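Take this structure, written in structure tokens, and hold onto it; I'll ask about it next.
Note that this complex is displayed minus one protein chain, with the remaining chains in position.
This part shows chain A:
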Amino acid sequence: MRVGAQPLAGGFGGMAAAGGEGTEGDSDGGSEELVLTPAQLIHSLEQAWLNEKFAPELLESKPEIIECVVEQLDHMEENLKRAKRGDLKVSVHRMEIERIRYVLSSYLRCRLVKIEKFFPHVLEKEKSRAEGEPSILSPEEFAFAKEYMANTETYLKNVALKHMPPNLQKVSLLKSVPKPNLDSFVFLRVLERQENILVQPEMDEQRDYTIDLEEGSQHLIRYKTIAPLVASGAVQLI
């Protein structure tokens, strides 16, 4: 994914900063390069942020978006450092940088909270992931999750387990840490029309029925059935 070249800071004394070429992002073997404008990039960051906020489980990691956004922010910061005068422009750019930075850090923090909450399941899912499927953890997040797991195990061992009788010294973190509740309800807005989405009421007397999702409509529904739509970007959680 590349960010389309655009003069980012054209007003700063004639320095036309070329738009960030995020070529490190497209390392997933031969996928097509999407050229996004910076505005579209920020929009997809915000979508990813909202989805991550409201989804009960950890969603796919989006390394391309994050790398490109960080690049854009660094670019803009550099330009601002070089252009000291022009107080109004500098402050406007700074305000925008702060806004984007807030969304980015809120997104990353939300992911870390979920990793800490569901760490055995996240690591298990990552281990049993098939070759072509996208990863739900970035390399740094994976290292963090493994460390967190190792630290928790050491802690439990030192504080409690080693004082237990020998046959009770094992604990299965996978069984004791709660799983994400995929049956929780979420609000969503439909971006692309979908047909025949299955709705499963809990009581056995009510039968399953299907609904169509019109573009632009908003719904309250259980997460499990629409999880693949969130991953593909056809709906947006709100």
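Details
What we mean here is this: a residue touches a chain if its C-beta (ideal position, glycine included) is under 8 Å from a C-beta of that chain, and two chains touch if they have at least 3 such contacts; residues count from 1.
Everything that follows uses one rule, which is that contacts and distances are computed from a predicted model.
The protein name that UniProt records for the chain not on display, among "Auxin-responsive protein", "DNA replication complex GINS protein PSF2", "Sodium/hydrogen exchanger" or "UDENN FLCN/SMCR8-type domain-containing protein", is "DNA replication complex GINS protein PSF2". Here the missing chain is touched by one residue of A:N151, A:Q169 or A:S217, and it is A:S217.
Contact with the chain that does not appear here is found for just one residue of A:S105, A:N158, A:Q200 or A:S232, A:Q200. Along chain A, the points of touch with the absent chain fall at residues 6-11, 38-39, 42, 46, 53-54, 72-73, 76, 88-89, 92-93, 95-97, 99-100, 102, 175, 178-179, 181, 183-187, 199-204, 206, 211, 217-222, 238.
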